[in-house]
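Written out below as C-alpha cells is the structure these notes cover.
Removed from the display is one protein chain of the complex; every other protein chain stays in position.
Moving on to chain A:
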Amino acid sequence: MKITPGEGAVDWIRVCALDAVPRDGAVAVLVGDAQVTVVRLADDTLYAVSHRDPVSGANVMARGIVGSATVDGVEVPTITSPMFKQVYDLRDGRCLTDRGAVLATWEVRLHGGDVEIGPTRVGAGSATAADGPTDTEVATTS
C-alpha cells in the first residue's frame, strides 16, 4: 500500500477508522514517508504526534502509555516514550520531563468516523527542528 500526501499539501489524508485506535491509546500510521502516532482519548479527542522518539531515535511513540499530568494546576494529556520514559504534552509535543526534547505534532481531525491527518506538520522534533515551522498552534477536533 502506498499513501501519498495530497497535491500542494492542502488535503487532509484519511489514515484509519476511529475504531482502529483504542480509547486512551495510540496507533502508528504512515503518511507518505512520515511515521505518525495517532492518539485517542476516552472522549474521542484526537492528537497526532511523531512516532519517532526524539531521545532514542527509534520509531516507538505509538507504543507509549497515554495519560495525564498536572502542569501549573492544569491537567494536560500526555504520552510517555516506552524507551526511556520521557513524558510529552500531547497538545504541543513539549517534553515535561526532559528540557529540550520536543515531539513534532500534526493537525488531526475526525471526519465521518475516520481519522484524518492535516496537511501541515506543526511543531518540530528536536532532531529535525530545521524543517518544521515554529508555530505550535495545534488543531484538535473532536
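As a convention for this text, contacts are C-beta pairs under 8 Å (C-beta built on N, C-alpha and C of every residue); 3 or more make two chains touch, one makes a residue touch a chain; residues count from 1.
Everything below uses one rule, namely that contacts and distances are computed from a predicted model.
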* According to its UniProt entry, is the unseen chain "Glutamate synthase domain-containing protein 3", "Copper resistance protein CopB", "assimilatory sulfite reductase (ferredoxin)" or "FMN-binding domain-containing protein"? -> "assimilatory sulfite reductase (ferredoxin)"
* Spell out the interface residues on chain A facing the chain that's missing from view. => 1, 3, 15-16, 20-25, 27-30, 33, 35, 38, 41-42, 52-60, 63-70, 75, 77-78, 80, 82-85, 87, 101, 126-127
